[in-house]
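Please see the structure below; I have some questions.
Note that this complex is displayed minus one protein chain, with the remaining chains in position.
Letters A and B mark the chains in the order given here, with residues in each chain numbered from 1 onward.
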Amino acid sequence: MRLLPPLLLLPSLLCGCASDTTTLFEVELRGVITYGAEVGPVEVQVHFEEAGEGELNHPLGEIDRFWTALDTPFVFAFDYPQDEGVGLIVYAWYDADDDGVLCAPGQVDEPAGLIVVPGFPLHDVDVDMDVGVRCQGPEDLLP
Amino acid sequence: MRGAVGLLALLVIVAVVSPAEAMPRVHRPEFTKNGDPATFDILGGGSPEGAWAIELRGGYPWSSFRGQLGMRGGLTPLVDLQTALFKRWEPSLGFSGRIVDRPRGRLSGELLIGWTIETGEVPKNGPHAVARVRVMGILGRVAPWFAVATGHTVYVDETIRISENATETTLSARHEWAPVVEAGIAIAITKHVGIDLGFDWHFVGAPDRFALPGLHLGVQVGAGPRPPPMDFAR
Partner (left out) sequence: MRSLTPLLLLLALPACTVDPGVEYGSATLPLVDMHLHTGEWEDIPSATRRFLAERFPFPLGLDAEATAASVLTGEGVLAELDKAGAAEGVLFAVYAPRSVGITTNETVIEHIDADPGRLWGLASLRVDRWRTDRDAELAALDAALDHPRMIGVKLAHAHQHFRMDDVDYFGIYDVAQAHNAPVYLHTGPSPFPGTSQDAPYTDPAFLEAAITRYPGVSFILGHLGFDFIHGDEGALETCIRLAKEHDNVFLEPSAFGSSSGDPDQVHLPHALARIREEGLVDRVIYGSDGPQSPGFVNTYAERTIHAMTEAGYSADEARAVLSGNFARVFDVAPAVLP
């Protein structure tokens, strides 16, 4: 019975009948996030600039996220699902107290920043960002 | 599920240990003396050589069409089309054959391969294979039957990756398991026409997804070398 799924796969491969098709645009994001001369962990999120049709159209829509360090060059490759939205936004915040949460109650007011990537789609995106706005999610930093 | 297994076991016992001295084992050349109605061929599995039978079944959520033709050696090619709410379609080709064949009962097996096409919110399509075991007890014109099947469908997903230098397409596969439990009462109105009322439970997407059980009413029609008269008194 274990052989059955691979055997059943053959006809699909031969006829090219896919159930679902996803189109991914490969992007390599490079850059540096800075906050004065400080060093420490920073979370970077990549979002669509806009997604959804008609009444459901909305700004943002998270694609991926990763951790890096302030003032340290990073390279991050991700797949951009190009049927799900348009444009690219890069948002970052500095985890000054290293608790994994942006501005937890009673803790440090941590800085954030956001950039709308011009000219997207691009395979190579360079971002240099200086974070500085306190305790703001990406929705608050939209231009 | 435990009840279904128990019923299956009971029907197998009835089929296999029906009294051999009173009812001599049916041999192929004499098989048609059994006067098997078309209804029993469809629901019990297999057809005598040269006999054909078809079934149209309507129900919720599954409806189906099946046709089969008996060949030499007991092998019975069949064509099967099942649909759930006319949104999921499963056309198949295959064959069935009787494993145990007694006047009071029958045990058969069948294998089918085909294609699953599902429309709706999450469209799917891909090849499938089904293995089914049927058991039938024959009580004159009436025959309770039971079937279990294991269905396997493979859906292929396509991923198009657009890199700086090339566009590549890769395929990945998802397996969907659909075990099926069916049971019903077949009634041979004549040897050519009969009906069946039963339930069917197709566990599509098992074990992760729950499924609702279904009911069906089937009409079977058939012809071919079936010698009259049928001796229902047996």
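By definition in this document, a contact is a pair of C-beta atoms (placed from the backbone, for glycine too) under 8 Å apart; a residue touches a chain by one contact, two chains touch by 3 or more.
Just so it is clear, the structure is predicted and the values come from calculations on it, not from any experiment.
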Considering the whole complex, which of A:38, A:124 or A:139 touches the chain not shown? A:139
Looking at B:152, B:202 or B:216, which residue reaches the missing chain? B:202
Residues on subunit A facing the left-out chain by the touch rule are 51-52, 55-62, 84, 101-105, 135, 137, 139-140, 142
Residues on subunit B that touch the omitted chain in the whole complex? 60-61, 84-88, 118-122, 202-205, 209-214
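We take it that only the chains that are shown with their structure count from here on.
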How many angstrom lie between the centres of subunit A and subunit B, each centre taken as the mean Cα position? 50
Subunit B to subunit A touching residues, read off their complex: 115, 123-129, 150, 152-164, 171, 173-175
Using the touch rule from the top, collect the residues of subunit A that touch subunit B in their complex. 1, 4-5, 7-13, 17-26, 79, 82, 123-124
